[in-house]
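Note that one protein chain is taken out, while the other chains of the complex remain in position.
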Amino acid sequence: MESHFPPEMQTVFKNVENNFSPWAMSPDDRDKWAEDLQIKTMADVMASGENVEYLFWVGCAGSFDDRNKKVSRALVSVLRKAGIKFAILGKEEKCTGDPVRRMGNEYLAQSLIQENVNKLNEYNVKKVVTACPHCFNAIKNEWKDFGGNFEVIHHTQLIARLIKDGKLKPTKGVDEKITYHDSCYIGRWNNEYEAPRAILDSIPMVKTQEMEKNSANAMCCGAGGGRMWLEEHIGTRVNIKRTEQALATNASVVAANCPFCMTMISDGIKAKDMAEKVRVADIAELIDQATI
Amino acid sequence: MATVLIYAEHKDGKIKKATHELLAEAARSGAEPVAFIAGQGVEGLAKDLGAMGAKRVIVAAGDAVKFYSNEAYGKLFVDAVKSVNPAIILMSSSAQGKDLAPRVAAMLGVGLASDCTKVKIEGDKLKCSRPIYAGKALADVEFTGPAPQFATVRANALSIGPVQDGASPAVTSLPLDTGALKTAVKDVVRGASAKLDVTEANIVVSGGRAMKNSENFALLEKLSAIQHLAGMRTSKVIVAINKDPEAPIFQLADYGIVGDLFEVVPLLTEEFKKVLGEH
Partner (left out) sequence: MNIFVLIKQVPATETKIKINATATGIDTTGIKWIMSPYDEFAVEEALRVKEKNAGSTVTVVSAGPQRVAETIRTALAMGCDNAIWVETPEEIDSFQAAKALAGVLKKETKPDLVFTGKQAIDDDCAQVSQLVATFSEMPYVTVALSAEYGAGTVTVKREVEGGTTEIISMPTPCLIAAQKGMNEPRFASLPNIMKAKKKEIKQYKMADVGVTDGDRKIKLVNLQLPPAKQAGKKISGDAATQAKELVRALHEEAKIV
């Protein structure tokens, strides 16, 4: 039995194999997003003998995609405001393998997972926070088969908890109408509908408006299952459909908590020529904006 | 005085600009530039080569060499090398040059410096540098084998020189002694867009998704029609126009305008016309 991959898929496999990310970018540049932020790496932490509470798993999008690098930086700002001690893997971080596993390349996915698990165990990592739901789902639910047993929390879950505990105080108003787009891997797959909404409700001046299809009924942005990397040749593009649903709320901000949703919906807004009226913001960015 | 043998290229009855660049460098260095040209009906181009700096021209003309083939043109060029006995050989790093030069190098048993972006002839020696790793690094070339020193040169790496109308170079005809050929050119198919090849163009104007439809490209065509440029430098300049100040293209561009292209481009076209009108 033979497999046939569309050509664009092969490029992703090749990049993940050679560059440890789906992009044709040098793994040497993986931590460039954090250049001026002086974030400790797990290697630094291990060498100095100190302790951090969390490994911040940045993920490939948060490391290499220009728009999502801003989200990574916003999360760093928020974690620091809340006094959370964390470190990153930096150049040692490799793709979790989620996109290639979803696309069927078990061999490549498993070799990546094992390498990552070994690395995390080497650094005695106990808790992981990530801004990417795909990384979240992979590390939380799939890595235990490879000896990776970690306490994994998504950034919106952590931020919601920090607000509840008073460690983050949203005091600055954000005067926008916001509609929240449930990412599949946080929503349907991992049953978290409350935390992101609680965060938005805690920000002064925010007015929220649900899309018709929300929570368990939310529609995918179109990027899951590896489709972020593939062309669509038939019918209406999924991201356009979802964007139309978001625009129907007349919100000025679409709140996302996933780098792929961020990309797909931003693209949809540009395609609909609404980029001057509507923007996509990650929840971390909104909280950063609302806190001192 | 060293002799520099230059492989001349022509298209649609004109000598290519890249050939002029090579002749100009040879002339500037004080060497004796000798040009080789092959093709059908190219006898008439010998005086153009002379005007561009060739002191001698070796012509291999005839129906048998109407189409380029590395076998035929390679054999004839090697015959020319043997008769001229140059210290240096230069070819343009064009499709033809890239295909042919290594064959010639093998036949002569000499080394070849490919696709050089820096070239200087010093006496009978070639000082050249070439990009490697897709231009991520630059290397100088040391020739450790026998003469002649041989390089292919990227277009626009050298500047052209003055044109001396009325020059009359010494012209030699080469017998078309190609021997039995194995390759046969069946056809040459021009591209669907019979427009100027990008490497010959001085300015490339490109439009993205914001253009929305093909009618709007007419705006860009008006801009790119402005071609009367004197004293072109070899440096590439990138100008970006985008409504989004964060657009990644601004990281690449030498000059950036944050604005609406439908507003800016027509104004640019007018400004270009004004500046060029002054010349």
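Each chain gets a letter, A and B, in the order it is written, and its residues are counted from 1.
What we mean here is this: a residue touches a chain if its C-beta (ideal position, glycine included) is under 8 Å from a C-beta of that chain, and two chains touch if they have at least 3 such contacts.
Only a predicted model underlies this, so the values are computations on that prediction, with no experimental measurement involved.
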{"item": "Identified contact with the non-displayed chain, of A:5, A:146 or A:193", "value": "A:5"}
{"item": "Absent-chain contact - pick from B:1, B:64 or B:95", "value": "B:95"}
{"item": "Residues belonging to subunit B that touch the chain removed from view", "value": "67-71, 94-96, 98-103, 105-107, 110-115, 130-145, 182-193, 195-200, 202-203, 229, 231-233, 235, 237-240, 245, 250-260, 263-264, 267-268, 270-272, 274-276"}
{"item": "Interface with the undisplayed chain - residues on subunit A", "value": "2-3, 5, 7, 10, 13, 18-19, 24-29, 106-107"}
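As a convention for this text, only the chains that are shown with their structure count from here on.
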{"item": "Gap in Å, rounded to a whole number, between the CA centres of subunit B and subunit A", "value": "48"}
